[in-house]
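See structure below.
As you look at this complex, bear in mind that one protein chain is not there, while each of the others sits in place.
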Amino acid sequence: MLTRLEGVRIIDPAHRAGGAVRDLYFRDRTIVAAPRDDEPVDRTWDCRGMIAMAGAIDLHTHIGGGKVNLARALLPEFAAAAPVPATDRCAPCTAGPAPSALATGYRYAAMGYTACFEPAMLPVNARQAHFEMGDTPIVDKGAYALLGNDDFLLRLLAGGAERQEIADYVGWTLHATQAMAIKVVNAGGISAFKFNQRSLDVDEAHVHYGITPRRVIAALARAVHDLGVPHPLHVHCSNLGVPGNVDSTLATIEAAEGLPIHLTHLQFHSYGSEGDRKFSSAAARVAEVVNASPHVTVDVGQIMFGQTVTCSGDSMMQHRNARHGRPPKWIVMDIECDAGCGVVPFRYRDRDFVNALQWAIGLELFLLVEDPWRIFLTTDHPNGGPFWSYPHLIKLLMDRSFRNDVLARIHPDAAALSNLRSITREYTLDEIATMTRAAPAQILGLTDRGHLGVGAAADIVVYEPHPDPEVMFAAPRHVFKDGVLVAERGEIRAVTRGSLHTVKPDFDRGIERKLEPWFARYQTQSMHSFVIGDDEVCECGHSARLIAHRCVRHG
Amino acid sequence: MTGLTFELRSVPPGIVDGSVLQPAALAGKSRAEIERLPLAAWNETLVVADLFALKGRDAQHVTIHGACDRFERLGAGLDGGTLTVVGGVGRYAGEGMRRGTLIIDGPAASHVGAGMRGGLIDVTGDAGDFAGSARPGAMAGMAGGTLRIRGDAGDRAGDRMRRGTLIVEGAVGGWCVSRMIAGTALVLGAVGPHPGHQMRRGTLLLDAPGCELLPTFNPNGRHDLLAIRLLLDSLAAHGPGVADYGRRAIGGLDRWLGDLAAGGQGEIFVARS
Partner (left out) sequence: MSPARTTTCPFCGLLCDDLEVDPADAKRAPRNACARGRDAYESLAAVDGPPQVAGRAVGLDAALDAAAALLRPLRRPLIGGLDVDIAGMRAILALARHLGAVVDHVSAAKQRNLRALQEFGAITTTFSEVRNRADLLLLVGDGWHRRFPRFIERIVAVDSDLFGPPSRRRIVTLNPIGRDTKAALPQDALHLALDVVPEQLPVLIGMLTAMVDDRPVDPRRSGAVAPALLERCVAWMREARYGVVVWTAADLEGSHAELTVQAITRCIRVLNGATRFAAMPLAGTDGDLTANAVQTWQSGVGLPACYGDGRVVADPERFASPAVLARGEADALIWVSSLGQAAIPAFDAGPTIVFGRADRVFDRSPDVFVPVATPGVDAAGHLVRGDKVVTLRLPAVRASDRPSVATALRGLLDRLGPPC
């Protein structure tokens, strides 16, 4: 079926198409060139006066897996207060601070998002993550496997393993867990916490293995690069949330030794320790380094005022920060000599000094990092706030006077300590499209997403322009996912199944000769039980399509 | 003007949410409008007229005759006025109420006064478990107001209670004021096992001489505290039993501090016989 979006203004930074008005065509699930004059068009949508962008991509959002489900279970009182009633298309569910998988898919799609990536899939919990993602309707999914606190890798590193062997193990993990990328969370720290170490700085040695986070990061960044995985090592730095952690963050950038690296929820890692309260913004320092380091990309993890819940693999820091949580109930888990997790609810308040400054730090980062191709729009959902606050966040970025109005309402000492008021930058539509579409697609290696060129997937969002960007971005006029109209003006029109993105790196299967006995000796499942096959992972997604991205090996 | 009265005509097939039958939701509505108000049930929504006959007008004084434990959340969120229920009520009567008076002339099922923040609930009969507590998952129970139960209360009365006053004139079941955060509870009858379990702060007054307390409560001697006297004076209006307890407290009450398994800043006072 051939569809025409007539007379639409194209915002497509990947093709430097900033505002040209033309017809956009797609056939079935793919964008095509304008057809010959005699070819019949099956359906034409009058989009004159409207704006088309590619479907938005969230490269860091906690949408599935054990800790998200624990967060849901932890907060029944908020879920009960946030019912999502059934419609003729949608099943009833709830959208508390950790929304149900169903609500997640519906709301992302209604907002014009067509792909979402779960950034913290524990390898031993990968099946559950795939099942949850599989029950998340409409949007495409993919997940990053967590390494760097697993005893197998830490032992390899402590034993001085060869670069090749580490790459093989990383490749095997991607394969076995059907992951899309590799993430490291508080490198070595989650493991160290199990040995009762309560903090671990970048150059501090793990009490048992004797190795430092710096080595873990260097080894993993190298392995990911060697395997040719499109997405660089995704790093949650050491010392999350600790005043003065900016030094760890800058040391982490160094640890990558010039290899590509993505720093996630940078806001939580850009804290100084100046001032009376020993808490200050280090956003300017961090932004300066990021601006000067072309191998570094970042996402912000903006906090939004209100109730949320943080779910993180970082059991060490979650345990430490749990006393600040509201309501005061929290979960910490040590997991399978592989990883950990911590779930702590938070209520961010604009009248709270620390929260207010966190809010300002996030915005400073957004505005001070210059290149929209290297900074992505996230709230680290749900950790900084729910993803459905993105339209509000976009408005904060695009509208300086609005931003300053909010700034005037937050804790005055925090407002005074931030240089936000003096920053005049306002994001353009083109820049928003870059940071929410083109750039994440590029950094994830999704060649046919994030743009509107011929051959791209027909993931297309049509907006009605509105003077208030929050209104415009909250409920796009039409959302097409793989060519199917899935949402209009915030209402779901069709519930489709998205695809699952994975990578298929080349690695030496010989690594299994080491892994198999390791599983037999130390794990409580066999290596064979652990591995998730292609058919199986499709079954998790109700026969979802598997899109396996090739990796071009460097090492 | 006579109070608005609902007469039960037929018992619903299952549990219904009766929270709409209260002053704020009824004020300013015509009889026809009231008759069409929804009563959510399992897989259907009934309307008031399906179950009740209406009399009277004044929505500030609402009476329900013939209610039973199938009606849940009666008076939930009450924010003024008076709601009188003659007959029993289902779970969560007066949940989260802020102001006004809820009179339950009969027994109450579990969770009466759950999370209430103000106003008065007066139960003439017995109450089920979790009186003055909260919904599963919520962190705090009643946070204000007065919950008076003239009969017995079940287990976990005052569980997670944070503020306000709970008075039980009869006996309480086990685990009374478990996990109490703060506030005051007075029990005039017998007390079941484990009172004060994991109590953090707050005050429990008992009239059960020789009752067994957890070993994580330490005896702290006999006290005649001004604060307790003033408190009991202020409660004396809640009936002769309370007033009598107040008089006997003048001679001093045995004080226990605990629960030391949970920080230990709560206190249990026990009157001597």
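By written order: A and B. Residues from 1 in each chain.
Convention: a residue touches a chain if its C-beta (ideal position, glycine included) is under 8 Å from a C-beta of that chain, and two chains touch if they have at least 3 such contacts.
Note that the structure is predicted; figures quoted are calculated from it, not measured.
Peer 1: Omitted chain: which shown chains does it touch?
Peer 2: The chain that is not shown touches these displayed chains: A, B.
Peer 1: Can you say which of B:61, B:156, B:238 or B:255 touches the chain missing from this structure?
Peer 2: Candidates B:61, B:156, B:238 or B:255; residue touching the omitted chain: B:156.
Peer 1: Write down which of B:14, B:209 or B:251 is the residue touching the left-out chain.
Peer 2: Of the candidates B:14, B:209 or B:251, B:14 is in touch with the missing chain.
Peer 1: Based on the whole complex, identify which of A:40, A:85 or A:467 touches the chain you can't see.
Peer 2: Checking the options A:40, A:85 or A:467, the one contacting the hidden chain is A:85.
Peer 1: Where the complex has a chain not shown, which of A:64, A:301, A:362 or A:391 is the residue touching it?
Peer 2: Checking each option in A:64, A:301, A:362 or A:391, the one touching the absent chain turns out to be A:64.
Peer 1: Residue-wise, where is chain B in contact with the chain that is not depicted?
Peer 2: 13-15, 40-45, 70, 72, 91, 110, 136-139, 155-156, 160, 174-175, 178-179, 194, 197-198, 214-216, 218, 259-262, 264
Peer 1: Would you write out the residues of chain A that touch the absent chain, in ascending order?
Peer 2: 64, 66, 68-70, 72-76, 79-80, 82-83, 85-86, 91-96, 98-103, 122, 124-125, 127-128, 131-132, 135, 151, 193-196, 208, 319, 329-338, 521-526, 528-529, 532, 536, 539
The rule is short, and it goes like this: only the chains that are shown with their structure count from here on.
Peer 1: I'd like to verify one number: the distance from the centre of chain A to the centre of chain B, where each centre is the average of its C-alpha atoms, in whole angstrom.
Peer 2: Distance between chain centres, rounded to whole Å: 47 Å.
Peer 1: Could you please specify the touching residues of chain B with respect to chain A in the complex?
Peer 2: Its residues touching chain A are 135-139.
Peer 1: Quick one: which bits of chain A touch chain B in the complex? Just the residue numbers, please.
Peer 2: Going by the criterion above, the answer is residues 75-77, 80, 327-329.
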